[in-house]
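The complex appears here minus one protein chain, its other protein chains still in place.
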Amino acid sequence: MSEPDIYLTTVSPSAVAQAVRSKCPDVTQKSMQGNRLELIVPPSRIRDVVGLLNELISDALPESVFGIDLQNDRYELIYVFWSHLNRMLCQLRVSLEGTVPEVDSVCDIFPGLEWHERETHEMFGIGFKGHPDLRLLLLPEELSGKYPLRKRFKTDRSRLSETGLPEARPGSKEAET
Amino acid sequence: MGFFSTLGDIFRVLRHTFRQTMTRPFTYFYPFEDRYYPDTTRGRHIHIRKNCTACAQCVKACPTIAIRIDKQDRMYEKDAALHFDYTRCIFCGLCVQACKFNALFHTKIVDLSEETREDLQYGPDRMGTLERKPLKWRGRTFR
Partner (left out) sequence: MCPEIVDEAAQVWFGPQHVSAHGWATKLTIVGDYIVECDPNAGYFHRSAEKCLEFRNFQQGALIMERLCMLEAFLAEYPYVKAVEQIAQLDVPERARVMRTIMMEASRIHSLQFWWGQFGAELGLFAMTLWPWVDREYFLDAFEELTGSRHAVSYSAPGGVKYDFNEKSIKMLERALDRLEDRLPKFRDMILRSPTFKLRTKKIGLFDAAQGLKWGLSGPNIKACGIPMDLRKDDPDPNLAYEMCDWEVPVTTNEDHPGQCDAYDRMSQRFKEIETSASIIRQLLPQVPEGPIIDPKARAKANRLPEGEAYGRVEGTRGVTTLFLKTADKAQTPYRAKIRGPCFASYYSLKHLVPGSTFADFVVIFGSLDPYPGWWDR
């Protein structure tokens, strides 16, 4: 009986950071607390970095990919990987700009990210180049192209007036959210 | 399998059947009797208007906007009327925890079903008391 082969290699977070930076010098390391590694990756290099992670970390678990709307057409994508063997949490941050931002898809390297990318596409309108299947995943047809998780998408707040409380002052924090 | 062992099996089954017939059912005779509810049960609320100070903390705490406050409707010096909409309430307990003046509590009453949607919108008169219309069905009265 043999051990599963993903047990073979261990690698430390600092070694991963070093390897990534020697291959892609434009990647910057944000912080490293204990076992958490954060790398800021330019959008053009994401495929290289994820491919390198796949080679270095033999048991990388693709936890998630998600977007954040930073308003004014700026978006941030966060890729999270967890390695049980090295007890390492690796976050890759990608900043994007533009009304229809685009980034390379990594779902052929980590198939588990395919649906996460599909969801990010329908919720934020971020395009993934090379993704095989960018249909709607969770949303109904009538919300196609509306990108509901963008801050610009306004929800119905009419029920708040039913409480009998005075309305929040315009411009206050409560009125914004 | 012999004749007598089969007979023995039949008798054992019969004995079990008769014993079960004679014992009381395991289920509760609802609505004649109700199951046990612990003291912490988060059922419908009761509003004690004597303690209420109209601070509206319960309204702000409510995640589903199920509570409406009417500050004009006063019974005591500084209280307010609460209207609860039990079609929206999720019984999370945040309003009870938010109340600093012991004016709002959960009760053990959880059978809230009504005939119409409007009946589930409890006004201040129903929020202040636990009494409710007795349920009449086929000439018998429950509750």
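Note that the chains are named A and B in the order they appear, and that numbering of residues resets to 1 at the start of each chain.
Note that a contact is a pair of C-beta atoms (placed from the backbone, for glycine too) under 8 Å apart; a residue touches a chain by one contact, two chains touch by 3 or more.
Everything quoted here is computed from the prediction, not taken from an experiment.
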Displayed partners of the chain not shown (whole complex): A, B
Candidate in contact with the missing chain, chosen from A:17, A:32, A:56 or A:136: A:136
Positions on chain A contacted by the hidden chain, ascending: 1-7, 35, 58-64, 66, 68-69, 78, 80, 82, 84, 87, 89, 91, 110-116, 136-140, 148-149, 155, 173-174, 177
Residues from chain B at the interface with the omitted partner, ascending: 38, 40-42, 61, 63, 90-94, 97, 106
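Rule of thumb we're sticking to: only the chains that are shown with their structure count from here on.
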Averaged-CA centre spacing for the pair chain B and chain A, given as whole angstrom: 44
Chain A residues within the chain B interface of the complex: 159-160, 162-165
In the complex with chain A, residue positions of chain B that touch it: 56, 59-60, 62, 65, 67-71
